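Apart from one protein chain that is not included, each protein chain of the complex appears where it belongs.
Chain lettering (A, B, C and D) follows the sequence in which the chains are written, and residue indices restart at 1 in each chain.
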């Protein structure tokens, strides 16, 4: 997983039917040599803009959605505690 | 997923039989430290040149095509709304 | 796999139910052109801060947890011997 | 997928039994920030040195070989038309 900050919501009215109802968030990787990388992750745990999140990528991302037939390769799997400093 | 702009169509007359009928688009990653990365993504939702799209990569890309036997690792899964600024 | 050093524990109270009970560690890639990359890896072998570990990523990471339904894409699979110099 | 140019053949007499009979080509990524990346891709469509090809990576690469038990993570899936300028 990577640690990232939620930057914004992403809206796509035209999209795969299987993606309807999913929320998508723009996240920016925090720290290390990948800092500043942008990704778009599905979110089903209600992360807010500005929060630091754990993002899981690849085939494992589909496990978060409990459906294996969705074309999603990045998902927010947790929200890092505010008092977790690193 | 990543946000990218559709740059061009890609034509490959000689290709795997399972790819026949699929449209391929050259896309360029937008924003962040990966800006300027080029990828070729299958498109079955009719994205146009210049549009900003969501691209899903890896095994999840095959889920968009509803066939698991196709050698494709990147697919356009949505078109980002024009008024979505980020 | 990559060789990394364990930097810190990561705490996320709000997370996917399937992640409850898993320990997450911030690790930093050691050596080569990826030195300084940060990743967050699940740990079920008890790696300590400062130890050098082997991290496995992607779908293979799930094999370490012996459950295929967990949204985890990086896992510590071994601790590099202290006298292993490279 | 990525667009790459076929640079050379790669020969490996000692290799996994399941790879016997497969042709391997050194390819170089063309364009964008990944230009100059080298990969070795299996080829079963007869790409020639100097040709521009589409390379599919990851688990999807195995779909090209119609066998899921082969340790191959990159395959040439198409040859880009000569008059396709991008």
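Definition applied: a residue touches a chain if its C-beta (ideal position, glycine included) is under 8 Å from a C-beta of that chain, and two chains touch if they have at least 3 such contacts.
Just so you know, these numbers come straight off a predicted model, no measurement behind them.
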Going by the contact rule already stated, which one of C:6, C:25, C:39 or C:75 would touch the omitted chain in the full complex? C:75
Against the hidden chain, subunit C presents residues 1-3, 31-34, 45, 54, 56-61, 63-64, 66, 75, 77-81, 83-84, 86
Provide the residue numbers of subunit D that touch the chain removed from this figure. 7-16, 18-19, 24, 26, 28, 34-41, 58-59, 61-62, 68-74
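As a convention for this text, only the chains that are shown with their structure count from here on.
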For the identical-sequence pair subunit A and subunit D, what's the CA-based rotation angle in degrees, nearest 5? 145
Please report how many Å separate the Cα centroid of subunit A from that of subunit B, as a whole number. 19
Subunit B, residues touching no fewer than two other chains: 34, 58-59, 61
